[in-house]
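Have a look at the structure below before the remarks.
Note that one protein chain of the assembly has been removed; the remaining protein chains are unaltered in position.
Naming follows writing order (A and B), and every chain is counted from residue 1.
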Amino acid sequence: MTTRPARGYWIGFAVVLAVLVLAPLVLPEFWRRFVTEILIWGLLAMSLDILIGYTGMVSFGHSAFFGLGMYGAAAALLTVRPPNLWLAILYGLVGAGAVAVFVAYFSTRLRDIYFAITTLVFSQIFYVIIFTWTEVTGGENGLGFSQPAFAIPGVVSARFTPVTLHWFVLAVVTVSYLGLRRITQSPFGMVLQSIRENEPRTRAIGYHVERYKIVAVMLSGLFAGLAGVLYALQNKFAAPDFVFFLVSGEVVVFNVMGGMGTLVGPVAGAAFFFLLRELFSRFFTEYYLIPVGIIFTLMVIFVPQGLLGFLRRRLNQ
Amino acid sequence: MLSVQNVHTYYGKSHILHGVSIDVSPGEVVGLLGRNGVGKSTTLKTIMGLIRPSEGTITFEGRSVAGAAPYHLARLGIAYVPEDRRIFRLLSVLENLRTGLDRPGVEPARRDALLEKVYGRFPVLRERRNQAGGTLSGGEQQMLAIARAMMLEPKIILLDEPTEGLMPRMVAQIHEIIDVLHGDGVAILLVEQNVRLTLEVSSRVYIMEKGVVRHHAPAADLRRNDAVIHQYLGV
Partner (left out) sequence: MTIPFDLLLIQVINGIVTGMILALVASGLTLIFGIMDVVNFAHGELFMLGAYLGSTVFLTTGNFWVALAAAATGIGLLGAVIQTTTLRPLLGRDPLTTILATFGLSLVLQNYALWQYGPVPRKINEPITGHFSLFYLEYPWYRLLVAVLSAAIIGGLWLFMKYGKYGIWIRATTQDRVMAAAMGIPVPLVHTVVFAIGAAMAAASGVLFGPLTGVNHAMGLDFILRAFIVVVVGGMGNLGGSILAAIFLSLLEAFASIWVSPAQAVIVSFVVLILTLLFRPTGLFVPTPK
């Protein structure tokens, strides 16, 4: 591992981080919220990157993890008094984790298209359950709840302001990113990439491919669930729309546009998508997906490595 | 008629052909010998457009055809009979033949005549004409593969190891078929492991080793003096 790319990398990282820390202080409310949402969707996209970019498993089911993280947090915040932030996170992760176990099982039995379709079906199963089980999930209307305070027993207890919430989200996302980066650069991460490149050969060398896949799915699912929890905290509601399979598709779009296998790429992809949406909404109102969809399709054909794909090798030394 | 000049071909990162040059004149039967893995099949596949060469030229009747699409080459008059026959297993024998017969520019009368001619040469195909290709025996599939190529009324047939996996009795049949095709004026580029057969039917023989042509001689010479054969093929 050479030091030159590492130093440039950390400088870039510090700059971006500083910008994100200062952002809520200088931006108007709308854009402040915009940046926070990008961070949350970016975390979701990052979690998908573990599967798509590093292990080579296409999943159209991340909306299920996201949604269950969201509803899990909702459950904690609605059933336990006083609403507890950490409990919300815990419930959310447990919810997402439970789904991840199922998906992990299937990941070992199915390959490629069949796995992709199964994950899609999974997210739809949860969508249908959540949408129709009105008594528990609020059905079509979802669940509304209040934001918990940031509380560490005995140390501090403060309500979130939009700015401090943004910093909290930023902290969670940053720590998650660093954690995921560590994991992808570890021997474990190398094996995942080897599975993506050539699964039979990885198996032949002696790696227990199934175990690696299971761990990858669990990891991916948990971080996706975490993103769901953050979303619930930010917006104070949970709705079935986020579990619909199209949301999974959009996350895949973030990954592809930003560059798979880079971790930061998907975040950039999310930012790019939302910026395009803002831009095109001015001209096309709610039909922004027409030009954005066209751009995405063109990118799939002509720029499949995504915006930051050229960084892939350097980031994964 | 067919001229391959200095062709290099890669499979991914593997450099298989290192500058192969081969010529076939109209109506000639030319043999291509060599051990397993030297690139004989790859040469045929490159000519047929199944793989793009990275360097070199391939001309057919004066036209440059390197990298052209296979269906274009078939229309120009190059037919390909692959190593594993690759007949359409789920199509009947007749349907297999029709894939080559149903070409634009062939009137029904000529089609029927062509079909009759082939049935005449391969009576067993007439018998089994409504059977699925996959139910035929190995030897019958080989005949079907060659008959199918004949449906294109080609000027040259690229024959890849026709006797592989066949019983000795069938080898004699392949010999006959090649003679008949030669009699019809069809050129043949024959890749084979069966040295004797190749020397008997070919007028010239190329010998390949490690992706290049190492030796090139009239078959008659090689029949007289087979030291070269032993050298390159260890037979």
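Observations on the structure shown:
Operating definition for what follows: a residue touches a chain if its C-beta (ideal position, glycine included) is under 8 Å from a C-beta of that chain, and two chains touch if they have at least 3 such contacts.
As the structure is a computational prediction, the values presented were derived from the model and not from experiment.
Only one of B:S3, B:S21, B:S54 or B:T99 touches the chain withheld from this view, namely B:T99. Residue A:Q124 is the one among A:T36, A:T55 or A:Q124 that touches the chain not shown. Which of A:V136, A:I152, A:A171 or A:I290 touches the hidden chain is settled by the complete complex: it is A:I290.
Residue-wise, the contact with the chain that is not shown comes from B:L152, picked out of B:L152, B:L166 or B:I188.
With the whole complex as reference, residues 58, 106, 109-110, 112-114, 116-118, 120-121, 124-125, 128-129, 131-132, 245-246, 249, 252-253, 256, 284, 286-290, 292-294, 296-297, 300-301, 304 of chain A touch the missing chain.
Chain B residues in contact with the hidden partner, per the touch definition given at the top, are 48-50, 69-71, 73-75, 79-80, 82, 86, 88-91, 95, 98-100, 102-103, 148, 152.
To be clear about the criterion, only the chains that are shown with their structure count from here on.
If you average the Cα atoms of chain A and of chain B, the two centres end up 55 Å apart.
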